[in-house]
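Yeah, one chain of the complex is gone here, protein chain that is, but the others are all in their spots.
Going by the order they are written in, the chains are A and B; count residues from 1 in each one.
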Amino acid sequence: MLKNGPVALLFHTLVVGFVLAPLVVICLVAFTPENTLSMPWRGLSLRWFRAIFDHPDFVISFQNSLLLGLLSATLSVAIAVPAGLAIDRYSFPGRDAINALFLSPLIIPHLVLGVAFLRLFALLGATGDFSWLVASHVIVVTPYVLRLVLAALNGLDRSVEAAALTLGASPFTVFTRITAPLILPGISGGWLLAFINSFDELTMSIFVTSPQTVTLPVRMYMYATESIDPMMAAVSALMIAMTAAAMVVLDRIFGLDKILVGQR
Amino acid sequence: MTTNRVTPWLLVAPGAVLFLGLVLVPLVLTGVLSLHGYNHTTGIQPDFTLAHYRAVLSDDYYLGIFWRTFRIAALTTLICALIGAPEAYILSRMRDPWRSVFLLVIIGPLLVSVVVRAFGWSMLLGSSGLVNQAMQALGLPSTRLLYTETAIVIALVHVMLPFMAIPVWTSLQKLDPAVEAAALTLGASPFTALRRVVMPQVTMGMLSGSLIVFGLSASAFAIPGLLGGRRLKMAATLVYDEYMHELNWPLGATIALLVLIANLVIMLAYNRAVEARARRTLG
Partner (left out) sequence: MGFLALQSLTKRYGDFSAVQDLDLSVGKGEFVSLLGPSGCGKTTTLQMIAGLVEPTSGKIMLDGRDLTHEKPNKRGLGIVFQSYALFPHLSVAENVAFGLEMRKVNRAARDARVKDVLALVRLTGMEDRYPRALSGGQRQRVAVARALVIAPPVLLLDEPLSNLDAKLREEMQFELSRIQRSTGTTTIMVTHDQAEALSISDRVVVMEAGRMTQVDAPYRLYENPATAFISSFVGKMNRLDGVWRQGGADIRGVQLPCAPSEMSENTPTTFAIRPEKIALCATGSGQIDGTITNAFFLGDAWLLHVETAAGMVAVSMPNRGEEPARAGMAVGLSWPPFALRAEGPAERPS
């Protein structure tokens, strides 16, 4: 009905250029054959991708992040689904307070969470313990899952469940056969979003990881502050590729715009 | 609603216990920590004192960093509003498939690690980076961009843009497109229609976007860490240094808690403003 004018389209082009520029540069520099950060003007090379495997600390950090992401996303789903059901379906004293508690990590800066976890873990003697690291990530990513679960429950037509009950299904069967399949896209979208958030988390993790449990973003941050060589670009390019793949999957199962727009 | 008394508690209990133990308890412990004295040779003291708060709030060094943090966050918020809101409006007027494609382009980078994006900007803005090369090609003098506040603001805008675009986009989605057409048919120029009819309705989206952008920018860590260098500190990098290099945990905790308090105060003030506004427009 109403169209964008040429000025608007020029503005749009500049914004898109601005958004994509750093990502494109990383992906180009990753293929440079030179020893310094430079554009691959003189041919492409995979040497810096190979170089990653000469740095076992990067490989270990990647494994740490992967395991951390898988565990914390799964645990946060295990917490958020029942909590979401309780908050959406029941009226009980303290419901709003509980909901606020679950969503509070969204308004507490990760910096503060990191400092707070560090203090707790130090007092417990748990600094550098992987399972406590997982717990801290669960806290950070659960709000994202909970919000998608609540949105999915909210969008559910309750009469469908009532219909199943009148047809003789037990409440448990109603959940497994009707409710769960219907909110599954919300749950799986939430899981993936939680995984990505955990995998990318830096600010809190940098306070609570030990040399053994260093995650990939923390390793990359440390590396980038100390030395600058194209290997960093190669690692970054791989992460961009991984994120792009995750985006495609997210888009397929839930509609990426819905997940991200539904986010704060 | 179901009035079963036990079931909801059983459902929320595991999560609630975890969150109480890992959100409230650590925050309280950090608050206690910030009240402990600190000695460079013997470490954390058992006594209680407000010395850290006094030191942070009176020392020009810390106040300077807070002021820089505020300035950078405010500037980032302003630029994000100036870019993000019009961009969301342009997106909302596109047709599919372009609309979905560019929406993903604008908000997709949200999923790319901040470290990666900061690193990308450090390459673009470095002394031999593409921006400088382009400027030299145009005959402009080479400028130092990296390790300046400008670099931090550019990269922060890049990271925060989706947080502004998303709420504005959401409020534009709620807007009936016929409303703008109605203003046009009543004789309004496109600009007047935008100003009088579209703008008032995306203001709430812009306000909530601004709040998120400001809050996240003020506590940003990776961007100032990688693009500000050692000397150009912001609140988060300052806390990190107090913890990891000075090992003065109580002082670091004090600064972190001040960041949290500032964040909460701004959020409360914002909620007040929103409520007041809602009361006015909803009659």
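Simple rule for what comes next: contacts are C-beta pairs under 8 Å (C-beta built on N, C-alpha and C of every residue); 3 or more make two chains touch, one makes a residue touch a chain.
Note that the structure is predicted; figures quoted are calculated from it, not measured.
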Listed residues B:35, B:135 or B:188, member touching the removed chain: B:188
Contact with the hidden chain (one of B:178, B:247 or B:268): B:178
Residues from subunit B at the interface with the omitted partner, ascending: 176, 178-179, 181-190, 192-193, 196-197, 200-201, 281-283
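In this text, only the chains that are shown with their structure count from here on.
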For subunit A paired with subunit B, centre-to-centre distance based on mean C-alpha positions, whole Å: 17
Residues of subunit A touching subunit B in the complex: 1-4, 8-9, 11-12, 15-16, 18-23, 25-26, 29, 37-39, 78-80, 82-83, 85-87, 89-92, 95, 98, 101-102, 104-105, 107-113, 115-120, 123, 135-136, 138-139, 142, 196, 199-200, 202-203, 206-207, 217, 220-221, 224-225, 228, 232-233, 236, 239-240, 243, 246-247, 251, 256-257, 260-261, 263-264
Residue ranges of subunit B touching subunit A (in the complex, touch as defined): 1-5, 7-12, 14-16, 18-20, 22-27, 29-30, 33, 83, 86-87, 90-91, 93-94, 100, 102-124, 126, 128, 130, 155, 158, 161-163, 166, 169-170, 177, 180-181, 212, 215-216, 218-219, 221-222, 225-226, 235-236, 239-240, 243, 249, 252-253, 256-257, 259-260, 263-264, 267
